[in-house]
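Here you go, one structure.
Yeah, one chain of the complex is gone here, protein chain that is, but the others are all in their spots.
So that you can tell them apart, the chains are marked A, B, C and D in the order they are listed, and the count of residues begins at 1 in each.
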Amino acid sequence: NEPAPAAEGQDGGLKDTVIFAQGADVTSLDPHIGKETPAVTVHGQIFNPLVTTDKDMNVVPCLAESWEMLSDTSYKFNIRKDVKFHDGSELTAEDVKFSLDRAMASSYVSYIVNFIDNVEVADKYTVIVNTKEPYAPTLMNLTHPSAAIVSKAITEKDPESIKTNPIGTGPYKFVEWKPGEYVKMEANQDYFGGAPKTKYVIMKVIPEAAQRTIALETGEVDIAYDLSANDLSKVSENPDLKLLEGTSLSAWFLQFNMKNKPFDNKLVRQAVRYAIDSQTIVDTILYGAGEVAGSIIPPIAFGYQDVAKYEYNKEKAKELLTQAGYPNGFDAKLYVNDNQQRIEICQVIQSQLKEIGINVEVVVLEFATFIENTNKAKHDMGFFGWTTSTADADYTYYPIYHSSQHGAPGNRSFIANPDVDKYIENARITADSAARLENYKALEGIISEESPVAPLFYNKVNVGTSNKVQGFEVQPAGYHSYFNVTAAK
Amino acid sequence: MAELLEIRDLFIRYETVDGVVEAVNGISLKLDKGSTLGLVGETGAGKTTLAKGIMRLIPNPPGKIGGGEIIFDGQDLLKLSDAEMRMVRGKKISMIFQDPMTSLNPVMTVEEQIAEVISIHEKVKGKEASQKAKEMLELVGIPAERSEEYPHQFSGGMKQRVIIAIALACNPSLLIADEPTTALDVTIQAQVLEMMKKLKNKLNTSMILITHDLGVVTQTCDYVAIMYAGEIVEYGALREVFKNPQHPYTKGLFGSIPSLAEDVDRLKPIKGLMPDPTCLPEGCKFNPRCEYAGEKCRCEAPKMAEVDGSHVVKCFEAQGLL
Amino acid sequence: MNEVEKDQRKEKTLFQESWRRFKQNKLAMVGMWFLILLTAISVATTVIDFATNKRIYDTYVISQNLTLRLKGPSAEYILGLDEFGRDILLRMLWGTRYSLFLGAIGIAASTVIGGTLGAISGFYGGKVDNIIMRFMDILLAIPSILLAIAIVAALGPGLVNILIAIAISYIPTFARVVRAKVMSIKDQEFIEAARAVGAGDARIIFKYIIPNSLAPIIVQATLGVAGAILSIAGLSFLGLGIQPPMPEWGAMLSNARTYIRDAWHITVIPGLGIMLTILSLNVVGDGLRDALDPRLKN
Amino acid sequence: MEENAQKAEILQVKNLKKYFKTPKGLLHAVDDVSFNILEGETLGVVGESGCGKSTMGRAILRLHEPTSGEVMFKGENILKYDKKRMKKLREEMQIIFQDPFASLNPRMTVSETIIDPLIIQGKYKKNDREGLKKKVREIMDLVGLSQKLINTYPHELDGGRRQRIGIGRALALNPKFIVCDEPVSALDVSIQAQVLNLMQDLQEDLGLTYMFITHDLSVVRHISDNIAVMYLGQIVEKAPAKMLFRNPLHPYTNALLSAIPVPDPDYIMERILLQGELTSPINPEPGCRFAKRCIYAAPECLNQEYSLKEVEPGHFAACSRLDDIKK
Partner (left out) sequence: MHKYVLKRFAMLIPVLIGVTFIVFFIMALTPGDPVTIILGDNATAENVAKLTEELGLNDPLIVRYVRYMGGLLKGDLGKSYSNQLSVLDQIADRFPNTLILAAAAIFVSLLIGIPVGIISAKKQYTWIDNTSMITALMGVSMPVFWLGLLLVIVFSLKLRWLPSQGMGQGLIGVLKSLILPAVSLGAGSAAMVTRMTRSSMLEVIRQDYIDTARSKGVKESAITIKHMLKNALIPIITVVGLQFGHLLGGAVLTETVFSWPGLGRFMVEAIKKKDTPSVLGAVIFLSVAFSIVNLLIDILYAYVDPRIKSQYKVQSAAGRRGE
């Protein structure tokens, strides 16, 4: 529906290769193993899930051309009949069942699909997904690239092959993976959505953010993900480049360790929230590329509640501290992993909390140690980010606030509040959107008051591209599609 | 006999941080074609410096040739360009250094090292040069089949012979040997000296032999020059000097070595030590150690004066001026 | 008379003699003065912290002014402000002690440990030597940055642990240097002379071997400190450096690298600081080697 | 021997061997040597470089642990001594080294060097400053070192003075017996003469016994009462000094003596030029070790071992062809 690129002329004017750069390599080409964004950016081109989302996070058809709810716990999907795997074999309901079963069995990604009880093959092109209990975000979860559909025949024959030579149904076929270097993909001429216009897409690994910008500027890559905040203006002001920004599904926040004194005291937690000036952080460290958050659910996701933010108020914070019995403040440890921007933010927080007398020691830990220590509740405060990748609040609320999810799954404030648990569970098992929102509203009310976390901001998804790139759409979860992307010569 | 080398009033000094070392202090010398001059003196007397000075190999910095002339074959070597001087070295004047252990390049075969000097000066290359190198080896008594070996595979005496082969390869008219046998055992020293003598006569080479061993001088040299603190204090035909030493220092040297012929209970050494090279005494350099020294010796430097024939000495006492 | 003169002129200790030779090396002297300056700054800032109960540190060195971040040098802030709007001049001054002394203490530790192991190894030879040196081979075979990362990861972050990591990764180097030196001294005649008058191992080690192997150790240590400073900067780059907001130069440089194109001064200043320090350590090390090397005597 | 009966034998060495393990094989540095030294006398040891002179000297002092043999000092086999007795014994047996540069600790001053043995042997307490100072001065006087050098370091001094420090260190403990390992060969002639005179004076004054190692034959003749000539780890000839020079018996001794350049223009040298050089003492083949260089060598020399034989009173030589050579 965009007329512009066609006018530019046909293939003659287009490059046959588009290169995009990201900060980390795919961990695994197997969509049921590699679950981090850098892996999913590649899986997304090679594989398809049953359903997917548009840029406003509405569920739209993909491999399933349509679906219907048979009951509270049963979904029927009608699969397209024109889908072929890259090896030429046809996609059938068997493949879908096999893939979902495989995902459920995977210790890496099962959390995405473990609401499923079983998958039935109704006929060659129909599958029925039965859930254990009514589960509202079912469709959203199935849009996740980790619910990708793989070929049963190939994967069963050689279970290892998918790790080195993944065969999917997506717009791009896998060509080559040079670990640490690049993944090369080739247009799938038989793609059910039509052949992509760009012959090759290459994902290049460039770990240093500054280097990604430079590579973009020098034309070594056409598209660069995750530019560092201070480089955004360099891209937007460069006439040869453009900066694409979109709302993201990620929120950044502190989790207070409610097991530890003095953070077991609600007043202290509230005081800290008042004492942090998130707007300044966004304006300076993020160069404006973010939005102050009142909760950890991104506005674009289902279930978002526009609760009142804790506006920056030093006096109030001091007052609360005094009420809590700490008029002169106290010492505390803020744990953060070794990412520069996060450390910078923590340093700002450190300096802001100093104003109300809290002496914060920023403890920078290497990721593994960070996870370990915060799982074990060694922190007073921890700096975390969370992406609601399915754009459904349950994806975030459950692991972060549910009392069964202490430690590793995500609840590192160690909040254990029966009401909170109840609202989360209720919202999960009803398919009724309105009822769910009710629950979430009540939930946010408690959370906002209890303040197990201090939401800081939502960041933006940013992508820098060359001016010649057309058809690139920013996807809130960061899983951008290359189906329509072209680059003029 | 024709004069091959004449040194006139040569000064060489080293400018070091400790001060200026006047290592060669107005030396004048003559050497005839075919004859051998022994240069005797204690550590630090300036023997090596003089030899290197003739070769123009004084390291600069810190060394400097301060003045004088070195007339070799009618040419003043000090006036030659560097390139011209290179053609003199190895071709007309060769030098042998004290320590055979360190004078050969450890990473080149002995043949290469001999052939190098040949190919530089004789304009022959490759095979021919190495053929000649082998001949030279045979000449110094080393079988040609060992020519591909490296210096470390040779014993000290053999190394010194290789060095002699290098020095004589281009048939130089002057060979300067700086303590060529000091590092060797007596039996080996005897072999090497014998061979040098033979080759020298065969090739009609003149030689300056530097040593502090009076015995070696006796067996090898026609003339002898005694050096003390950068000066030649006595010079003459071997027999004149050895049979009739004039300078108290020369006498002292003879008194210091135990004789094989007579028995003495105690030696008669020169008292004291070599003076500090950076602040030499006023007057006669030897005066603080000299038993005859008088007031005059302390204020005034004696001049070289003839004793008889070629025999000259630099001493007021010997000249009867005290 | 002459002798008397000479003896008076030459009455100098070994130290004076080396010092005289060292002084001739202009470059090394400049380096040394720079290091002295740094040391003085470190002492001064430490004293100030102590006297003011860290007030200056808290209010000027680490306190932020985000509105002025990345501001370039000006009359008010001679070296400009960093990414948090902190005064870089003050941070450089206060950071001196970390940069210089982290390296120095780490290296001192590895010198002592590595030196002792190397000395034992070189002195006793045989089996002991074999065991110690094989162990050093193992340590050497593990890339030192990996070792450092692993150690920091294992022990957790912090000054002390970085010190430990640095110290351990330099042990093999020192062990080797000292071992080689001890072995060369061990065979010298003056050791035999000491044995001939009945000196035992301990006396020989402490009175004869150690004083004589000090020179190369000092030189190696100087160079080691330089290396350690770079290693710390490298660790910072990998995110394992000093905990913020400590103004350690390596961390300053590494953190500033993101802004290298936005504000030249915030990388160039700590970069130059590190460079000059290391340059100084190196020229001083080289100068010491020349000054202490007995072969260069007279 | 009888004529010397009034003098005691201070040192008897019997079948002393010292082998070194080397990568190339067993190095017979000292191979079965036996000799005696009388109190107050000097035994000169000469031989070419590498023939085992130093090793023998060190083995006698147990600075190298001998491989086998006996070293009887004042009638007792010191090789059987334990550490403690050995340490005590070091007061009586001392060594002076060749290289005046390498044999002094560059980090110790003259006084420290001289004090060190006194403290090690517990003769003085470390804090007995006065006593020590007095002793140091005494020794410096003894070896002719000016008092003002007391706090100088070796590198500030010339070779002759350094050698005097080395002698001073050896004398500090009042030893009876001193191994002098080429004490003058690194020195210039005039200094060499000074040091030789000093050593002779000390010997007379203190009644010292020397084992004087050198390769300078004129020096050895000058200073020794008896001379042992070594070749490849063995003593090939031993005789009173004069006797040896007057009537050398062993072909090697002959060659050695003939090679000395005499500083007298009238002296006609008749050199016996030896072929080749000292070969390696590693795993030596049986038979006379000199045979390969010997102009008199006969086939049987390569097969038989020869031990020292007394040819005339006090004059020993190890050669089977002495009688033939005489002719």
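Keep in mind that, in the parts below, a residue touches a chain if its C-beta (ideal position, glycine included) is under 8 Å from a C-beta of that chain, and two chains touch if they have at least 3 such contacts.
Just so you know, these numbers come straight off a predicted model, no measurement behind them.
Only one of the listed residues, C:L35, C:A194, C:A233 or C:A263, touches the absent chain: C:A233. Contact with the undisplayed chain is limited, among A:G13, A:P179 or A:G194, to A:P179. Residue-wise, the contact with the chain that is not shown comes from A:Y111, picked out of A:Y111, A:Y135, A:Y225 or A:Y401.
Within the full complex, the residue among B:G38, B:G68, B:G90 or B:P180 touching the omitted chain is B:G90.
If you put the missing chain back, the residues of chain B touching it would be 52, 55, 57, 86-91, 93-95, 97-99, 102-109, 116-117, 120-121, 150, 152-153, 163, 166-167.
Chain C meets the missing chain through residues 26-27, 134-135, 137-146, 149-151, 153-154, 156, 226, 230, 233-234, 237-238, 250, 253-254, 257, 260-261, 267, 271, 274-276, 278-279, 282-283, 286, 289, 295. One chain of the complex is left out; on chain A, the residues touching it are 27-28, 30, 33-36, 107-108, 110-111, 114, 163-164, 178-182, 204-208, 210-211, 214-215, 217-218, 220, 366-369, 371-373, 375, 386-387, 399, 405, 408-410.
Following the convention adopted for this analysis, only the chains that are shown with their structure count from here on.
The minimum number of touch steps linking chain A to chain D comes to 2.
Chain centroids computed from C-alpha atoms place C closest to the centre of all protein C-alpha atoms shown. In this structure, the chain pairs C-D and B-D differ in their number of contacting C-beta pairs, and the larger number is found at B-D. Our note on geometry: chain A versus chain B, Cα centroid distance of 89 Å, whole angstroms.
For this pair, chain B with chain C, the centres built from the Cα atoms lie 50 Å apart.
Residue positions of chain D touching 2 or more other chains: there are none.
By the touch criterion given at the top, residues 42-43, 155-158, 185-191, 193-194, 212-219, 238-239, 242-243, 252-261, 263-271, 273-274 of chain B touch chain D in their complex. Taken in their complex, chain D has these residues touching chain B: 48-49, 158-160, 188-194, 196-197, 200, 215, 217-219, 221-223, 242, 245, 255-256, 258-265, 267, 269, 271, 273-274, 277-278. Interface residues of chain C, counted against chain A in their complex, comprise 58, 62-64, 66-67, 69, 83-84, 149, 152-153, 156-157, 238-241, 243-245, 255, 257-262.
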